[in-house]
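Of the protein chains in this complex, one is absent; all others appear in place.
Naming follows writing order (A, B and C), and every chain is counted from residue 1.
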Amino acid sequence: MNYRILYFASLRDAAGRDIETVSSDSSDARTLYAECKRRHTFAIEAKSIRLAVNGEFADWNRVLADQDEIAFLPPVSGG
Amino acid sequence: MNYRILYFASLRDAAGRDIETVSSDSSDARTLYAECKRRHTFAIEAKSIRLAVNGEFADWNRVLADQDEIAFLPPVSGG
Amino acid sequence: MMFRLAESPIDAAALSAEFANADAGACVTFEGWVRSTNAGKRVHRLDYQAYASLAANEGEKILVEAMSTFAIVQARCVHRVGALAIGDMAVWVGVSAAHRDAAFAACRFVIDEVKLRVPIWKNEHYADGQSGWLHPDNTPVDSAKT
Partner (left out) sequence: MMFRLAESPIDAAALSAEFANADAGACVTFEGWVRSTNAGKRVHRLDYQAYASLAANEGEKILVEAMSTFAIVQARCVHRVGALAIGDMAVWVGVSAAHRDAAFAACRFVIDEVKLRVPIWKNEHYADGQSGWLHPDNTPVDSAKT
């Protein structure tokens, strides 16, 4: 399946891009994050990441669909 | 003794003046207020009045001196 | 002076601007405005009367207490006296601090204490032509016969 993945903050810096399209056999977000983490050597563990799918916060149990837009959100620091 | 007495808010309205000089035999603020209350028919009892003497809050036990400037302060309502 | 009485409209923007400070990360302000109704009565306008010298001293004391009680950088309060119309600003409190906890707590402290302790009185003039001096809880002084 193909996913659009959005990166922010330290993940964007580590990945060197704000967006990428990836192919993955997995429809599981944890597996997908693990793949991205390995590829880009992200420092942040999945337990500290919030998931968003297609512009909305999503549970990590969410089953991903082809063409989904996924965002892995590091701990926020607005305000 | 002679006192300058300042009136505010409803006491000022009832007394029809913001300041008056009174002669009194008493150096006790409660007695002095009772005299003023009777003369001007104030509605507010002494227990709801705060006392100020010479520009500072004072205890009701304060012994008044000749020429003191006395203010009988109704419950405040600023803000 | 951190506290003052004002006979003309309060310029909140100018007051806020005085707070600019590189060590402050949080600024909390409170503005009290004249409402059009109180206890179901339509308010037309109101007057604030103050025992000016004592009000200035007591207000200043409150701000000194705030500065020593809370971890704040600056604190100010301006209270109007005289005739005010609906929507006019009656009181402005501003507090800056490194962090927001202290800024919120101190701002709340100042307005609460000002309302309790500073000798200022509000006389509401109602649409029905009546008027009345108010208690701190906005109940009328006259009908209460305290």
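Here is the rule we use: contacts are C-beta pairs under 8 Å (C-beta built on N, C-alpha and C of every residue); 3 or more make two chains touch, one makes a residue touch a chain.
All figures in this text were calculated on a predicted structure; none of them were measured in a lab.
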{"item": "Displayed partners of the chain not shown (whole complex)", "value": "A, C"}
{"item": "Which residue of C:2, C:75 or C:111 touches the chain not shown here", "value": "C:111"}
{"item": "Those residues of subunit C which, in the complete complex, touch the missing chain", "value": "12-13, 16, 20-37, 86-87, 98, 100, 103-104, 107-108, 111"}
{"item": "In subunit A, positions touching the absent partner", "value": "6, 8-10, 12-13, 43-45, 47-48, 50, 52, 55-57, 71, 73-79"}
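Operating definition for what follows: only the chains that are shown with their structure count from here on.
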{"item": "Distance from subunit C to subunit B - Cα centre to Cα centre, in angstrom", "value": "25"}
{"item": "Computed distance of Cα centres, subunit C from subunit A, in Å", "value": "50"}
{"item": "Subunit A-subunit B separation of Cα centroids, rounded to whole Å", "value": "73"}
{"item": "Residue list for subunit B, restricted to those that touch at least two other chains", "value": "none"}
{"item": "Set of subunit C residues in contact with two or more other chains", "value": "none"}
